[in-house]
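Worksheet: the structure to be examined is printed underneath.
Left out: one protein chain. Kept in place: all the others.
Note that the chains are named A, B and C in the order they appear, and that numbering of residues resets to 1 at the start of each chain.
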Amino acid sequence: MSFNTFGHLFRVTTWGESHGPALGATIDGCPPGVPLDASMLQRWLDRRKPGQSKFTTQRREADEVEILSGVFEGMTTGTPIQLMIRNTDQRSKDYGDIAEKFRPGHADITYWQKYGIRDYRGGGRSSARETAARVAAGGVAREALRALVPGCAITGYMVRMGEKQIDRAAFDAEEIERNPFWVPDAQAAKDWADYLGELRKSGSSVGAAIEVVAQGMPPCLGAPVYAKLDTELAAAMMSINAVKGVEIGEGMEAAGLTGEANADEIYMGNDGRPRFNSNHAGGILGGISTGQDIVVRFAVKPTSSILTPRRTIDKQGQETEIVTKGRHDPCVGIRAVPVGEAMMACVLLDHLLLDRAQTGGVRGAIGPDAG
Amino acid sequence: MSFNTFGHLFRVTTWGESHGPALGATIDGCPPGVPLDASMLQRWLDRRKPGQSKFTTQRREADEVEILSGVFEGMTTGTPIQLMIRNTDQRSKDYGDIAEKFRPGHADITYWQKYGIRDYRGGGRSSARETAARVAAGGVAREALRALVPGCAITGYMVRMGEKQIDRAAFDAEEIERNPFWVPDAQAAKDWADYLGELRKSGSSVGAAIEVVAQGMPPCLGAPVYAKLDTELAAAMMSINAVKGVEIGEGMEAAGLTGEANADEIYMGNDGRPRFNSNHAGGILGGISTGQDIVVRFAVKPTSSILTPRRTIDKQGQETEIVTKGRHDPCVGIRAVPVGEAMMACVLLDHLLLDRAQTGGVRGAIGPDAG
Amino acid sequence: MSFNTFGHLFRVTTWGESHGPALGATIDGCPPGVPLDASMLQRWLDRRKPGQSKFTTQRREADEVEILSGVFEGMTTGTPIQLMIRNTDQRSKDYGDIAEKFRPGHADITYWQKYGIRDYRGGGRSSARETAARVAAGGVAREALRALVPGCAITGYMVRMGEKQIDRAAFDAEEIERNPFWVPDAQAAKDWADYLGELRKSGSSVGAAIEVVAQGMPPCLGAPVYAKLDTELAAAMMSINAVKGVEIGEGMEAAGLTGEANADEIYMGNDGRPRFNSNHAGGILGGISTGQDIVVRFAVKPTSSILTPRRTIDKQGQETEIVTKGRHDPCVGIRAVPVGEAMMACVLLDHLLLDRAQTGGVRGAIGPDAG
Partner (left out) sequence: MSFNTFGHLFRVTTWGESHGPALGATIDGCPPGVPLDASMLQRWLDRRKPGQSKFTTQRREADEVEILSGVFEGMTTGTPIQLMIRNTDQRSKDYGDIAEKFRPGHADITYWQKYGIRDYRGGGRSSARETAARVAAGGVAREALRALVPGCAITGYMVRMGEKQIDRAAFDAEEIERNPFWVPDAQAAKDWADYLGELRKSGSSVGAAIEVVAQGMPPCLGAPVYAKLDTELAAAMMSINAVKGVEIGEGMEAAGLTGEANADEIYMGNDGRPRFNSNHAGGILGGISTGQDIVVRFAVKPTSSILTPRRTIDKQGQETEIVTKGRHDPCVGIRAVPVGEAMMACVLLDHLLLDRAQTGGVRGAIGPDAG
């Protein structure tokens, strides 16, 4: 019942503040016998790391992860895995103004009211820096998934940034790794660079939408009624900083469809397993995975750190204005891509373990030979 | 870590199948001393009850709730509250065809694969009938909220049905109770009746979007990082049958906004409490309520029970077609309105209790006299 | 976070008061495909039922259990199982005096202080009647265990009642079912009948100690560090009304042993599995079962309902005396035997499911052929 923990059996507790000595993740419930070393996690952290292009915050962080426990002779032992990332760039001199004033659209004011504490150093616990710990934990989940479900893959990419949307017809998965936006479309990558460049120069910011897809996952993941896989993914994504909407498959557009348009018809594959003609459901029926691609999408609001002055109040209740200087992201959604992937990995691994517990892997046969 | 339970401190476990002897909710963690009797719950169940207009399933259920425990001399005692609703209309003769074939877009096939069990009687546990138990439990949450937060209100209404959307400019809260769609717009109510009437006659179905608003709630509800109020509401709504998208405030449209447009500016109210010029955030910043209206929206997909034949397979893996006859809703979203309200009530009460535990009600002062 | 629930994956929530309309257990997490009907549970409830000998309360309860959900065509479905027992003997006329005065040694006073509620009808939720729900739930756990671990057995018996202890040298398992004390020694059964008969006539009461043994259980159940099998069993037993001490294996006497005396030496069995020369550890090492008999013992205090006047206070804070008349057990420990068995069954099933999740059943080999 912890509020810095997610997961049922694969449980991740993140800890640490933006400008404290360190941050990290305590993982409990990782299966034993999974090959693991720090380099396997570093790879994902490097993708999320700030300062990699002019489109992300210029804060310099090494984001080097140490494994302090839970791994022996290169294998997980089944005991808690402690992942620690030291904060190296802790300069807090920029934060003087923010120490007294509340930023509109930011957690400053609610944290102050709830806890009576103002950790003005870059947002403290509410900083998106917390997501580095998620990415590290997601790396562990990926390795465990890889061991349990050979051939599975989890891929995130941006589908919208402000006015710009991808052209689904031009979808090219290979492009994702080739541009700073993880956008699956070479032309979009160029357009978006111009668009965001302008916004950045003007000191503005913009929202984004990210899609994450899991491929090669087995059916039977998820559990009615309150741990539906849709529910779990929605909670996971909505817990990422600045996320305000989550969709599975058709998502909000399901409201506009008829039953005829929405139902994914079923047929038998050559391998004796059920197949579907379409995937409006995002790979989940009744809260349980069908074996199709699992598709989730989420929207990230624009950061409230902008150069245009906004009306606000200070701790004394005086009305004033605020301008947020310092190092910030014009589109925080960019760095949310690896975070969304990490959350997907954690949720799927958790449900793989739950399914082992619940059913022991027994499956209702479909067709003469299926088992 | 139970999958039929939701909530942290106000915990609701629903139980029961569509065509079993009864269904209900086991509530643990309701505070003692809340006035409660069955009539207070019946009121909400009557709103959700099927068969009230030609637009909802013609299944006849009394949906009468009994309180079996947890209430003594008209007050909650702090012990578990057991709410039971007998199923009275259990005829299952209609389900012969469905017993063997899987309905596209329905939980049949995933339940079968996961559990090896086919409860063909109207969907068994995956039936929307489960939501009656949620509505009953939500009634308990409403009474506890009423005792703890005098003057608060929770209101749900439809904002979209297929091609039809409400005109926000014509929003009239008084209309909500006056039409079978709980739509806040008299003209829309008329149009939607025609639209859905046609769909119903043709044996089709359509999706819907519902908005639920909580008014008069205190600030400080919600908890970073993995029990953000947005997260909790997203999980709650996504756990409702057929929901595929959830939004807080601007929701998915936050992806299209700039920082200037999205930030809700702050000023001081006459009562010495902070106020906001707008509510793009849906009343939640950093996962914690601001004291503004809390606004959540969710999309319900169209039911897969339609008269047009769809391709599918049966338990033997044979390809075939299916037509779903029997009593069904052309727009299941209609009856999701009271369910969304119930989930909102449960989540907010839960977080009121959590906030008592976490902070003891201490608040950061804003302004000279605030406390 | 729920206080009327126990278990991690096999979760049992009991509900109901001594004199309300009904009580029962909501079970979430039972595996699908376990054969189950009410008669399988009734068998265990009949053992616990009051009024079966002159040594237990003369309250007459049919204790008939109904299964309201979770079972279809004689098999569990994996959905919540609701078990309900109607209270038939609800006469509360005897309780006038108790409504105002607090019974020394009873939960009256702490419930009143904590909840501000006085459910004077036989103790309300704090009544040992709650244990009927545990026994019913334990029956479900037994059936699931029987399906998963063929040949396992769980047996409880009394080892002490007041001044009387069993003679371990005369231990005869067959005697357990033959006497009203479930004592494994025919001679003891006779002596205890005389002893308790005298106590009953004098309106006194006496404590007891119960031992519960699980045989035929696999190794590898339990989990370090805070879900050690010892820990789980201790919590389970200590949650039974009136229990004040719990022991695993040597228990409190382990304090008196040397390392030489306490270590259970290991050798190889003919079947290539490890065996032990003794069982001081009660079948649990490092929190994990060894495959030996799992042995737990607990002490039940004497009921505070006695005919000798005791000094106390009333709700107005006036000092007074109290004598508890009405129907009561001279040794409540007797009826705790089937309750202890039920708790053991629930804990072991829960850990069987957890072990499936954690390790998938992989085992470190011992010896050349072991797997």
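Going forward, a contact is a pair of C-beta atoms (placed from the backbone, for glycine too) under 8 Å apart; a residue touches a chain by one contact, two chains touch by 3 or more.
Computed from a predicted model, the values in this text were never measured in an experiment.
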item	value
Selected from C:77, C:179 or C:231 as touching the chain missing from the view	C:231
Option from C:27, C:71, C:98 or C:209 whose C-beta touches the chain left out	C:209
Sole contact to the chain not displayed, among A:70, A:104, A:184 or A:287	A:70
Missing-chain contacts mapped onto subunit C	1-6, 8-9, 14, 102-118, 125-126, 130, 160-163, 199, 204-209, 219-220, 222-228, 230-232, 234-235, 237-239, 243-268, 272, 274, 276-277, 280-282, 284-290, 297, 299-306, 308, 310-313, 315-319, 333, 355, 358-359, 362-368, 370
Where the unshown chain meets subunit B, residue by residue	1, 9, 29, 31-33, 78-79, 224, 353-354, 356-360, 362
For subunit A, the residues touching the chain missing from this view	1-5, 8-9, 11, 13-17, 20-24, 26, 28-29, 32-33, 66, 68-70, 72, 75, 77-82, 84, 114-117, 119, 121, 124-125
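One rule holds in what follows: only the chains that are shown with their structure count from here on.
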item	value
Whole-Å gap separating subunit A and subunit B, where each centre is the average of the chain's CA atoms	26
Rounded Å distance, subunit A centre to subunit C centre (Cα mean)	45
Subunit B: positions in contact with at least two other chains	1-5, 8-9, 14, 114-117, 125
